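A protein chain is absent from this complex, but the other protein chains hold their places.
Each chain carries a letter (A and B) given by its place in the written order, and its residues are counted from 1.
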Amino acid sequence: MTPPRFRLWGHRALLALVLALIANLGAAKEAVQVGEEPWVEARMLHLSEELRCLVCQNETLASSRAELANDLRSEVRGLVKAGKTDTEIKDYLVARYGDFVLYRPEVKPVTWLLWFGPFAVLLGAIAMGWFYVRERQKQTGHTALSEAQRARADHVLNPTDHP
Amino acid sequence: MIVELGHYALILALMVAVLQGVLPLIGASTRNWHWQSLARPAAIIQFVLVSLAYAALTYAFQENDFSVRYVAENSNTRLPTMYRFAAVWGGHEGSLLLWVEILAVWTVSVAIFSRQMPLAMVARVISVLGLISTGFLLFVLATSNPFERLFPVPLEGKDLNPLLQDPGLVIHPPMLYMGYVGFSVAFAFAIAALLAGRLDVAWARWSRPWTLVAWAFLTFGIGLGSWWAYTELGWGGWWFWDPVENASLMPWLVGTALIHSLMVTEKRGSFKAWTVLLAISAFSLSLLGTFLVRSGVLNSVHAFATDPTRGVFILIFLALVVGCSLTLFAWRAGSVSLGTKMIWISRESVLLSNSVLLVVATAAVLLGTLYPLVIDALNMGKLSVGPPYFNTVFVPLMVPVLFLMVLGVRARWRESTLQEWLHPLRRIGVASLLGGGVVALYFGWSWGVAAGMALGIWVILGTLEPAVERLRKPGKIPLSFFGMHCAHLGIAVMVIGVTLSKGYEVEKDVRIAAGDTVTLGDYSFELQRVTEVTGPNYVAKRAEVLVKRNGDTVANLFPEKRRYVSTAMPMTEAAIDTNLWRDLYVSLGEPLNNPAQEWSMRFYLKPFLLWIWLGVLMMVFGGLLAVTDKRYRRAVESRLAGAGVPA
Partner (left out) sequence: MRVRVCRHSATMRKIILIPLGLFVVLLVFLAIGLKRDPREIPSPLVNRPAPAFSLQTLQSGQGLFSPDSMRGKVWMLNVWATWCAACQQEHPVLVAFAREGLVPLVGLSYKEVQASDEPAGKPMNPEDKLAMARQRSLTWLRVKGDPYSLVAMDLDGRVGIDYGVYGVPETYVIDKNGVIRYKQIGAVTPALLEEKIRPLIQELNRS
């Protein structure tokens, strides 16, 4: 069965994996990835890096060594082998553990403030900044130097102009 | 006995803190010179008392006095001496005492190094610091007393959390606290200025060195924390956007904005209200961080043992401090002067933009950190906000910041035209884009790498060019000149480290038996054997890994899985081989129960990771260099030379 489309982390990694695979064909001494098939492993890791371990709760599913994490990783491997898409796998886990398990919150009405908030704050800050500067220009405009005053100031500030 | 003395010293310190917080402040408003001059002696006495208390606790740890409950919970006769010093701040009570101690250090420093300031100002600053001290001392004595006795006295203590038994721990919290607490000085200056109705250029000049030193320490503290997480936790990463990490990053971001804003206020007399707000915010975020870590409100790997009473206390304290300061701000900031006309193409406008961007970034981090709490409080469920969110939101905000850094350094305070400002930068711009593209193409194309490298090169070239230009001109150059350049270069170095290590790191999670080999890039890792070793307070399984590159031995790595006598939790001790170009990282997992006697292990090849730590060190060094500016010392020297006349 040909592997479905997927994303890997960097071409270097792909090269390394291929080398490992080739090396594995001959010598029995090259260590195998835990999950037997590199493309399954790669997709599993890619998914689990954005999933939360429910036991430790402050590690990704990818890096946690808790037993439930091992079980869930096997579960994800099984789903990947069965040809499920990333979304389907995430939905599978969310159906059992809730949104808590996703480190990347889905973009839905509950999280609009989260995802669009920073941008809104940026716009607001720019608006306030604009406001502030405009007020400053308005209030200080009249203190600008006239041409004659500016020339005098230059004369005083740059004594090298004259002997 | 010593422990009781320490306890009494702390109570006395509280009383002194109250006096220190109240009398000079009133004296400044009523022009009572006598009460104002109480400030410095009070600060010194408080420092002595708090230090006595701290010394008493340290003594209890060194002597393994398990009749003190805090010592029994955080130490052990088998704990190596070095960690017994560090264990003083290993738990909640002791770390609070460290907070108070460091606050006393900062306060007494202000008392000593403020001769050039008018007494009324000094009085107000020390008073505000005294009020903060009062709050923390009350908190310690009322809810978190480290000197509480335990009866019956256990023969052996529980042990310091094994995760904390690492050299990084020995300095990480003190450095972090020096930064956190250091922002209280900038805060105190801002409050003092607001109270005095005296928000002027002098205030900005006095504030800046204190803020710079605090910032440098905080940078160092955060860097140490990341480095420690990388070397100690075994998951191969160094930043997880964990709530407590964010709690330290937010004051850092605002602190950076504050330093640059102070610069503008000093030079142009503008942004005063904004600078004051930043000063208040930096310390408020420090306090918020303290709350988040100790209240159990957020889910974090760092959280201290939580207790709702403590959480309530800190929340009230936070409400009082920040609430009063923001109220004072709202009341007084409306009537500060605006400064002169704003010139669009100037250093001032660039610094304002970056200030705004940094604050927006801080707001984004705050939003992400608190969002799970907000949603839960509104009974709308439980969700997680993790690294994918923060990376998506934070990184794009930093891109314009890095870009503007170079423009800001080149721009002048006075007016310049767009032409003379941007034209010389064209070369650097092209070089950066080319550089980024070349690196990405050579090692494996990725837009992230190209952009990151381009920005890194942009900042390096853009910072070096004016520096070199200045070096060519005659005349002595003060050390502080290099401060800014060093710090900016540090950021570029760090960005390059992050870009390359994230862009090209290779990870393999494998089952491996003795004799097997794993290949990552050019490197081959051979597991030779796994043996059992015993440490002072642990038993471990140790793997011996031989690393070769193109046939030559490069390193021998010994990752361990330790089981400390005190806890049942196994600890991973990763093995790392570092050099300027790459890190080799190996961590030992669990034995797999199969006939081949395999172990699960993780192997990483991380290019240029060391550059991240180097970048941080450069930033710290740069910050400290900038403080050596003559302008700050000249005033001190002249004051000391003449007779010390009270202002």
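FYI, a residue touches a chain if its C-beta (ideal position, glycine included) is under 8 Å from a C-beta of that chain, and two chains touch if they have at least 3 such contacts.
Treat the numbers as computed from the prediction; the structure is a model and nothing was measured.
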Residue, one of A:A82, A:A95 or A:A148, that touches the chain absent here: A:A95
Which residue of B:F147, B:W203, B:F291 or B:Y585 touches the chain not shown here: B:F291
Of A:V55, A:V107 or A:L123, the residue in touch with the unshown chain: A:V55
Hidden partner chain, touching residue among B:P41, B:P154 or B:G323: B:G323
Residue ranges of subunit A at the interface with the undisplayed chain: 54-55, 57, 67-68, 71-72, 75, 94-98, 100, 128, 131-132, 135-136, 139-140
Missing-partner contacts on subunit B, residue numbers: 273, 277, 280-281, 284, 291, 295-299, 308, 311-312, 315, 318-319, 322-323, 326-327, 329-330, 333-338, 370, 372-374, 376-377, 381-382, 590, 593-595, 597
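The criterion applied here is as follows: only the chains that are shown with their structure count from here on.
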Whole-Å gap separating subunit A and subunit B, where each centre is the average of the chain's CA atoms: 22
Subunit A contact footprint on subunit B (complex, rising order): 235-237, 240, 242, 270, 299-301, 338-342, 352, 356-357, 359-361, 363-364, 367-368, 371, 375, 380-389, 392-393, 397, 443-446, 503-513, 515-521, 527, 572, 589-590, 600-601
Partner subunit B, residues of subunit A touching it in the complex: 9-13, 16, 19-20, 23, 29-34, 41, 45, 50, 52, 56-60, 63, 65, 98-105, 110-111, 113-115, 117-118, 121-122, 125-126, 129, 133, 135-137, 139-141, 143-144
